[in-house]
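Note that one protein chain of the assembly has been removed; the remaining protein chains are unaltered in position.
After this line comes chain A, so read on.
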Amino acid sequence: MKRLLILFTLLTSIGIFAQSKYLTKTGKVTFEASVPSFEEVKATNKNTTAIINTENGEFAALVLVKGFRFKNALMEEHFNENYAESDDYPKATFKGTIANFSMDELSASNIKSYSGSITFHGKTKTLDNESLNIKKQTDGSLLIKGELKLNVADFDIEIPKIVSNKLSSEVNVSYEFVLNKK
């Protein structure tokens, strides 16, 4: 019985191991909605969680909106209170599946296409055939990075007229995740 139990534990732990997942808790996500010749509107979140399942190319990232840091403290306050409304919507998610994903061909830098969705401010936008860069690094970690162009209107965010010339309605989002095997 004892031996059976050991065998069982061994088998299940192998099972968990085989379910190869790579993750990071300190992924970087930056967005910028600057307009030339005005103060930059840019923030970075360095505590993004991201996971990828290397068996099927499914990935998910979770951004805690309060974790976005701006250079300007007042801008950070306005972002949280008036635009992202982070008290009501503290989370943003980004998930999807990378097409034709195979762990074996990741030694070099790879541009891969993926489909998925992004949720922010309680609104979800689907993403079709976007691309990202994925690479297996020499230390065994996976580097995933890419960019997205998003419209604030897609997320039900209104920009007041007073600031509309200082704030771009198109937002550039870039992300960089260094994921380690779980």
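Rule of thumb we're sticking to: a residue touches a chain if its C-beta (ideal position, glycine included) is under 8 Å from a C-beta of that chain, and two chains touch if they have at least 3 such contacts; residues count from 1.
By our rule, contacts and distances are computed from a predicted model.
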| item | value |
| --- | --- |
| Name per UniProt, for the chain absent here [options: "ABC-2 type transport system permease protein", "Putative nucleic acid binding protein", "Succinate dehydrogenase/fumarate reductase iron-sulfur subunit" or "Multisubunit potassium/proton antiporter PhaC subunit"] | "Putative nucleic acid binding protein" |
| Which of A:V65, A:A84, A:L132 or A:L179 contacts the chain that the document leaves out | A:V65 |
| Residue among A:S34, A:N47 or A:N133 that touches the chain left out of view | A:N47 |
| Positions on chain A where the hidden chain makes contact | 23, 25-26, 46-47, 49, 51, 60, 62, 64-67, 72-74, 76, 80, 86-87, 90-91 |
